[in-house]
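The complex is shown incomplete by one protein chain, all other protein chains being positioned as in the whole.
And then chain A:
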Amino acid sequence: MSDVIKTDVLIIGAGPCGLFAAFELGLLDMKAHFVDILDKVGGQCAELYPEKPIYDIPGIPHVSGQGLTDALMEQIKPFHPTFHLGEMIETVEKIGDPAFRCTTDAGKVFECKVLVIAAGGGSFQPKRPPVPGIEAYEGTSVHYAVRKMETFRDKNVLIVGGGDSALDWTLNLHPLAKRITLLHRRDDFRAAPHSVERMRALVADGKMDLRIGQVTALSGADGQLTGATVKGNDNNVSEIACDTMLPFFGLTMKLGPVANWGIALENNLVPVETSAFETNVPGIFAIGDINTYPGKIKLILCGFHEGALMSQKAHRYVYPDKRLVFQYTTSSSSLQKKLGVN
């Protein structure tokens, strides 16, 4: 077993609400570690709408999803939170009153006094095209991400999609693969224009194929793909021979392992009380989009408020013998010292 990481608070989900919670916890001298399944911080803001504007953050007339993420990272810097990205908490075990042992899918083990679930809509997972029987090829012939480029050497690869992932991997795998076919539902691409230009040049030189249409069926046996049936926009059906397929249809959110931790759930959300946003398990809190209570609205600003109230209660668990005196950052020299501004 790997070394156990001990922390006051473990936050699941590095979206805006989780990030701001680290600020509120930090002001009260609690150290936070983050685990997030994405390979970057920011949650939905960074993954779904990095460039889309947000107009309802108090005091900030407009900011992009990525801009808000960057600003929050700057704000919590004085508290040195630690991030464990690309991992997902799989198991949570109660080991104290309260204290929890949490293990990631990569085998990393945390021991924390307080667990904060700030997992938004759940964990992001690649969207699986609803093609009948696709499960049989997953992991052998159908891959939703490129982990090792070597896997694709000398393969007939069918890449499906029209965004940056599809185009980037088309260009990167092209020198390695036997043949690349890019399939997209329309002859318009969301990907960066220079990638699209490079792809079109390869097609013009006969070095790869571009097809317009959508996959309707797969053929093969024993997990080994041999071809895909494709319906064109003219409704003509044809076959593309391939032994490997990479579908890039973005990500979807699934609640995931939260359901197995003994916490009460309600319609895939975590019910909490509204004085500290604690779940039915003392010491486990839920803030942001993943919680529910009477009057709940899924706004980032509400998640910020939830994080502040959660931190007050968390302090009682982390420092049972210390009395918490409420202070303002505008006037408290001790808070300003923690923030490194005084």
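As a convention for this text, contacts are C-beta pairs under 8 Å (C-beta built on N, C-alpha and C of every residue); 3 or more make two chains touch, one makes a residue touch a chain; residues count from 1.
In this text, contacts and distances are computed from a predicted model.
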Name under which UniProt lists the unshown chain, selected from "Fe-S cluster assembly ATPase SufC", "hydrogenase (acceptor)", "Simple sugar transport system permease protein" or "2Fe-2S ferredoxin": "2Fe-2S ferredoxin"
Contact with the hidden chain (one of A:His33, A:Lys113, A:Lys155 or A:His184): A:His184
From A:Lys6, A:Arg179 or A:Lys298, residue that would touch the chain that is not displayed: A:Lys298
Selected from A:Thr252, A:Ser275 or A:Thr329 as touching the chain missing from the view: A:Thr252
Residue in contact with the excluded chain [from A:Gly86, A:Gly163, A:Gly227 or A:Pro257]: A:Gly163
Hidden partner chain, touching residue among A:Lys94, A:Lys108 or A:Lys127: A:Lys127
Residues in chain A touching the chain absent from view: 44, 48-49, 52, 121, 127-130, 161-163, 184-186, 188, 190, 214, 216, 249-250, 252-253, 298
